[in-house]
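I'd like to ask some things about the structure below.
Here the complex is missing one protein chain, while the rest keep their positions.
By letter and in written order, the chains are A, B and C; residue numbering begins at 1 in each of them.
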């Protein structure tokens, strides 16, 4: 068990594994995403209330889903950084935070554009959108702090503390925003929660969520590999690797 | 197929601009992020290679010249 | 841990208890603050000025002010606490006092808590005291002012506690002040929502005990968790300098 753990923390080991898995992640991710989106765009039936605008759901939900679960993943990695000082964990946080920011932005953007035909305005202070906006701020803070600290190790640990403080706050923020929302505007109908979604709608949705997850896996591996190279550029194994010509 | 024709597919009963702009931004950002990350990966590898090559060229010599401080005044040239 | 008595070594117990040590940290901060009273006044002046901007910038109508007065005061209080947070550890960091604080044979989180309490008493509490006057100026009725003061009384220590984490994380960085706001404002949102929400509920005549209890829960949570996070962040920031 401990040996496995130790191995998991070794950048060299990870680099090898990631290189082996990445083509599969990319291929399966693209395939699933393309399939899910094509199905959702062209073949799934129109929604009886919202018409065709609901087709935005096939990117809105996956990005929102991923943006939130990425923050949780970062928090797990932050615990690992602080407790076991595992190098890979802080490489993960650093590599993934900008991706999280982009996905959060995408879910906000698609939510806003979807809101226009549905609610008649670009932006509604709806509980979900507001929570996502705050998540965007949290990601922004993490990236800004990481950029501001020069020393890599200190940056990793400071960011880990911030991510953990953020993750303790996320449920509180969600709860309070929900409460605030009901206080200020009596429940309108929600964007994504439908009483029952027909199979032809949720299967493509599931496909695109899975596809985006796999693509994210590929992206995370790639960015982590880059970060590992930057950090380990003086070591023997990086030299051998680079000189052997395979990346 | 949920649409009768290609033009109906593009128009989406008037919701076309919303749907397509969402998908466009999604593809631009995701693809952009993927390409940018891949290019940065390449750039870092190239950078490493260049440094290792340089090191092999100058191996044996100390890259950073070591000199003790003398605190002699520097002639200021004016032109 | 403390039973280790070797020749020549002083056992930990021969030192000072935790409480006197915390009191000393607290007293030093208070004393320093009173030698430099301008620093005490600045957040208060800022608070008053921000509140003044709203009638000037939006509308002096009684109806508008009565409706948004609580929100205005809460936002202004939040901003002035944020403004003062930059000083929480900076001076100590610059003159080396912070190093000596970290090296005291006492649990660091307790000393950080003492500093945070001092910060609250020096900035948060005066804001609460000033609130009734500003409340009258924005035409809040008596009941709303009382509830507002109560929410600020419970809420401002939470602001100081959460803020101490940000202040510790950004210690010694360039443009720390702006960065501090970026990191901390998202975390302040729940306190702000419940602070103003409680006043809104009170003005509608609904019971507020539940909301106040919830804010109390925030305070307890912040009291138990924030000092540990700030202490960890301080160690990291000092390690970096």
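Quick note on the criterion: a residue touches a chain if its C-beta (ideal position, glycine included) is under 8 Å from a C-beta of that chain, and two chains touch if they have at least 3 such contacts.
Criterion: contacts and distances are computed from a predicted model.
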The complex lacks one chain in this depiction; which UniProt name from "Sarcosine oxidase subunit beta", "Heme exporter protein A", "Urea transport system ATP-binding protein" or "Carbohydrate ABC transporter permease" does that chain carry?
"Heme exporter protein A"
In the complete complex, which positions of chain A touch the hidden chain?
150-151, 153-154, 234
Which chain C residues touch the hidden chain?
1-2, 4, 6-12, 14-16, 20-21, 24-25, 27-28, 31-32, 35-36, 91, 94-97, 99-106, 111, 235, 238-240
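Please note the rule applied: only the chains that are shown with their structure count from here on.
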Taking the touch definition from the header, please name the shape of the chain graph: line, ring, star, complete or other.
line
Most contacted chain pair (by C-beta pair count):
A-B
Quick one: which chain's Cα centre is the longest way from chain A's?
C
Per the touch rule above, chain A residues touching chain C in the complex are 82, 134, 137-138, 140-141, 144-145, 148-151, 154, 157-158, 161-162, 164-166, 168-169, 172-173, 175-177, 179-180, 183
In the complex of these two chains, what residues of chain B are touching chain A?
1-3, 9, 12-16, 18-19, 21-23, 25-26, 29-30, 33-34, 37-38, 40-42, 44-45, 48-49, 51-52
Would you pull the chain A residues touching chain B in the complex into a rising list?
37, 41-46, 51-53, 55-56, 59-60, 63, 98-99, 102, 105-106, 109-110, 113-114, 116-117, 215, 218-219, 222-223, 225-226, 229-230, 233, 238-239, 242-243, 247
